[in-house]
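A single protein chain has been removed from this complex, and every other one stays in its place.
In this document, chain identifiers A and B correspond to the written order of the chains, with residue numbering beginning at 1 in each.
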Amino acid sequence: MTGPPTDGGTEPAQGGGPAEAARSGGTIEVAGLVVTYGSATALDHVTLSVRAGEMVALLGPNGAGKSTLANTLSGIVTPASGTARTGGRLAHIPEGRQLFPDLSVEDNLVLGGWRSRARDPSSVYDLLPRLAELRRRRAGVLSGGEQQMVAFGRALMSRPDVLVVDELSLGLAPMVTRDLAAHLVALNRERGLTVLLIEQNARLAFGVCERAYVLEAGRVVAEGPCAELAANPQVARAYLGGPIEEATP
Amino acid sequence: MREFLTYLVNGLAVGCGFALIASGLVAVHRVTGVVNFAQGMFAVVAGLSASWLLGVGLPHGVSEVAAVLIATMTGLLTGLIAIGRRGTTPQSSLIVTLGAGVLAYAVEIFVWGDQPRSFPGLPGSLTVAGVGVQRQHLLVIAATAVTFVLLSAFFGRTYLGKALSACASNPYAARVVGIDVTTMGLLAFAIGGLLGGVAGVLVTPLRPISFDSDVTLIVNGFAAAVFGALTRPVLALSGALLLGVAESLAAGYGYAAYQTEIALGLMLVIMVVQSTRRATVLEEST
Partner (left out) sequence: MTRLTPVAPVREAAGARPGSRIRRVLPGGVVAAVTLALPAFLDDSALTVYIFLGLAAMVTVGVSLLMGYAGQVSLGQGAFYAVGGYTAGILAVRGGPPLAGLLAAPVVAAAFAVVVGVPLLRLRGHHLAFATIATQLILLSLAGQLEFTGGDIGLQGIPRLGAGPYELGDASGYAYLTWAGVALVMLVTRNVIVSRPGRALRALATSETAAASSGVPVGRYKLVVFALSAAFAGLAGGIYAFYVGYVAPSSFPVLLSIEYIVMAVVGGLGTVWGAVVGAAAITLLVQGLNVIGTAPGMPSYAPSVLSYAVYAVVLIVVVLFLPGGLLPAVTARLRRER
């Protein structure tokens, strides 16, 4: 690991304004990353980087290896070769929320602070007041949007420098997605939280990120500023439901 | 009626022993997915240790606590070999814990010999509502109640306990937030050892224990845990009490010889009924 120390245990406990939920300055550095499951190659020499304070999208179809990349970054999957480093503390909102369904919302949040040793969820409640109302409910019985909000709050509990969000919009109503995306953008703009947004919904990703990578069958097949990628006919056909000019004749 | 009450208290005390074994099984199974066949062995280790420590002159209290600590360490060691190696499936771990149980036979015979051992518990008896009750029976019941209260406070209130529950609830998510699931599994095995140890020191004064008493203990503990589908400690507790009382009544009313058949038959019926119900649920959901 490079960059700032990943252990936040020595930090002074500060009073909980909304901004306390995130810190700034994290980076992601992935170089020549190869991940295999048995004989199948999930990631094949993937190289990408996210600078401090950037908000970058990672696009790709199902099975392209996006979640594998996220799992490798958070240390759950061990690479066969290459490196996946994060500068600063990383939090990971996994695909499908992955809450602790039998535990209360508050316990879910508090456990999110395992790495940072943060035990007080009040800064998250300030940011997402709806969670304060739900604090005693079992996470497993919440709606999809509420669960995604818990997952979001749980990730913020570790006061991350880098946030990897895997499929923010999946299975959610557009309004709920917009709401969560707005929070994400605010944390990025106001606090400089570094974000890697893994999405199938390219319209959402292009709307909030400056740059994007396109992952297909374990390889990076395109990268660049979102505006450029959106103009690329191949990318547009695959991820935006056809070239822009065809969509607006 | 008076007889009935005596058998009832006796059965509750025996059931408490099963309940402690069962709760250890549940703790390990919830966190690791492994059914720990060595759970009964922890009780045997504690019972034999306590009787040995008392024999060399340590006072009551100290001996029992030391014996429970020895059982806790044994639990940790069992966990190390059962889940310490990455990629061990729960089924392989079950067989490894079986091996750990047999390995303990060798150690136990080497250290303590192969004869049953016991030690005196609380002497004397009380008369409650006209019924004579042995003090040791009451001690077992009270100690079990305290253990269960502490256990539920630990899992429900403390941060470490919540982390253990998190591993049980969603191991992948536990790793996402940075919890080391293997370490938590080892902790669960240590807790299993502790609970088994408490069972051992409480029950040994009631019935002498020898190296191979673990089979009876684990099978009865498993039977109790099955009531709670191996995940619900409270249901496991009620299952254990039911089992203990059923065995005690059977013995009291002249069917002592059929204790095993009654207890194990009950377990088999419950498991088969549960599996039938589960199969129906699966079919409906697909």
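Throughout what follows, a residue touches a chain if its C-beta (ideal position, glycine included) is under 8 Å from a C-beta of that chain, and two chains touch if they have at least 3 such contacts.
These numbers come from a predicted model, not from an experiment.
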**Message:** By the document's own contact criterion, which visible chains does the hidden chain reach in the full complex?
**Reply:** B
**Residue, one of B:21, B:46 or B:267, that touches the chain absent here** = B:267
**Request:** Kindly note down the residues of chain B that lie in touch with the hidden chain.
**Result:** 35, 81, 85, 88, 90-92, 94-96, 98-103, 105-106, 109-110, 113-114, 212, 215, 219, 222-223, 226, 257-258, 260-261, 264-265, 267-268, 271-272, 275-276, 279
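Going forward, only the chains that are shown with their structure count from here on.
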**Item:** Of chain A, residues touching chain B in the complex
**Value:** 74-76, 92, 94, 98-103, 107, 110-112, 114-115, 119, 154, 158
**Asked** In their complex, what parts of chain B are in touch with chain A?
**Response** 159, 162-163, 165-166, 168-170, 172-179
